[in-house]
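Since the structure comes first, as structure tokens, the remarks are kept for the end.
The complex appears here minus one protein chain, its other protein chains still in place.
So, chain A:
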Amino acid sequence: MPQLLLELFSEEIPARMQAQAARDLERMARDKLAAEGFLPEALKTFAGPRRLTLVAEGVPVAQADRHEEVKGPKVGAPEQALEGFLRKNGLAREQLIERDGVYFAHLHRHGRATPQIVAEIVESIVRTFPWPKSMVSGTSKLRWVRPLKRILCVFDREVVPFEIEGIRSGDVTEGHRFMGSGQPFQARDFDEYQDGLARTFVVLDAEERKERIMDAARTLCFARNFELVEDEGLLDEVAGLAEWPTPVMGDMDPAFLDLPPEVIRTSMRVHQRYFAVRDPATGFLVPHFVTVANIEAKDGGATIAKGNAKVLSARLNDARFFWNEDLSKTLESRLEKLKGVTFHAKLGTMFDRVERITALARDLAPFVRPDGITTQKAEQAARLAKADLVSGMVGEFPELQGIMGGYYAEKEGLDPEVVDAIRLHYRPQGPSDAVPVSSVAATVALADKLDTLVSFFNIGEKPTGSKDPFALRRSALGVIRILLQTRTRLPLRKFASDDLLAFFADRLKVLLREQGQRHDLVDAVFALGDDDLVRIVSRVDHLDRFLATEDGKNLLAGYKRAVNILRAEEKKGPLPAGEPTDMAGAPPEESGLINAVGHAEIELGKALDREDFEAAMRELAALRASVDAFFDKVLVNSDVSAERDNRLRLLVKVRDAMGRVADFSQVTG
């Protein structure tokens, strides 16, 4: 079946937007084709520096004829409604059919020729494409990410004719800006298109461009016994900056190797988009870099390497200037300057924040590790943790915050634990980032995040839906991970409002769900009012395991049965108060359950007091047989009201005893 090929050729598309643009093009084309009744056998899109391309295989030459019945107004509806319906569908009144008091119309739509539909679809895609930022140019009204130059659109080897804001569709495109022949070429199908691009030095597929870069870069390194420092984000970007990506290795003045490796790498990556190179034996950087050019230069890249090296030297000279300047001042002496840095209009300056974090660190430290020395070091680290924000280097490379502070603290000869805490206190910054576990670093990291959370919750800046501008979810997750990993028993309620506590519960659920655990159990445990995350998670763990056993499942069923009965009774009036008694003549299963629950109550209490959830679950398990037997043999709703009341009291006691472990009514399934 015929093929559709579309290329939107423009000036250079920002690298960071290309992958999403390919996805958007695919989604829009699929949806719009489907809306016209087309389901291509295959549809693929590509994005590169100058082009978005779509190829769809197996699109029929015309739409199938469509028959459909459309429901109209009711018989007797106002005249305008009927006229509107007829006008909308291009019908006359005698074509309507009356059924069950409603007008229906039978529409027969002749399938239209595919090119006509494609022309409409392309126009609608071009005019509504969701670029993050778009622009107009010259006198054109057309919005695109950068000026749109050509549209190649062929279906079944024929040009699909249309014109959008003066751009006429055709079967012509062009290759590499410099290495191509400079002459546009014709392509009537995807094979011709790909051949043409290959001939004119364009790699269409982003994945192929990445492979080409990695292969060549590794080879360059390998030849000199080096190793490329791989960087996924950088690779994505440089693959979007060149149509014929060609790695070139350049040299760096070895004197710069005395700068911290993070500084060299960041300067290379952020300013220059270079890959760093290291010695595979030691892991240390070597004085070289790999840049990814867009041409295979006629001198083999010597000029490019030399030019890039010169630029890098200038950059690293700047970095060295900052490094030396920064080292001439202590972190302590920078605090004054934080008073001039606004953290948030409603939350004061960065200095105010430092004071809050310091106070928090002092309060938190005893929970992390109850010795005076941890508190003292945590306070010192918290006080200095933000000082690097006003250093020259962090001004230049904000992503080095914390890391630079650590270096400066080290050079000042501060205590190693304090140095570590300054360096690591932003962690964990993502789900895969490591958690600081030493007590001083963990304390400061907790204080940093708790201050963020408490402060923004205080001014009503809570995340809503997809909006979380202050990354509060990440902060909450960080707090949870640090507490759990360091097994810090923190009464969160002392630090967090009810709102914030609920927010933590939500984040904990998300975390447990990601770890493949049941998250309904978090609600069941949180409902008890506990605010110690370590205890909560331990309880959830044990509960989860218990509910997976036969005893657990049956006991839960029994619990639900008991609660249902109690709920139904509660509707009629208050439940009978007091303790159940072992009544004369009661069935043995009733007496048995009274004994069992009485025993369980005492033992559960003891187990929970020592936080021995294993034992608590054992007590619950022991209860199961008695509960089952009771429901099996005993009718709660006895005709004798004394019997019924006694049995209801018994069920209340079972519910309450179990309720000390978790709110089982929140457990699903």
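Heads up, the rule we're going with is that contacts are C-beta pairs under 8 Å (C-beta built on N, C-alpha and C of every residue); 3 or more make two chains touch, one makes a residue touch a chain; residues count from 1.
In this section, contacts and distances are computed from a predicted model.
With the options "ATP-binding cassette domain-containing protein", "Fe-S cluster assembly ATPase SufC", "Circularly permuted ATP-grasp type 2 domain-containing protein" or "Glycine--tRNA ligase alpha subunit" in hand, the undepicted chain maps to the protein name "Glycine--tRNA ligase alpha subunit" (source: UniProt). Note that of A:Q20, A:S124, A:T219 or A:T303, the residue touching the chain absent from this view is A:T303.
The chain that is not drawn here is touched, among residues A:P2, A:G111 or A:P147, by A:P147. Mapped onto chain A, the interface with the missing chain covers residues 11-12, 14-16, 49, 133-139, 145-147, 149, 177-179, 241-242, 248, 272-274, 291, 293-295, 297-299, 303-304, 306-308, 310-312, 314, 340-342.
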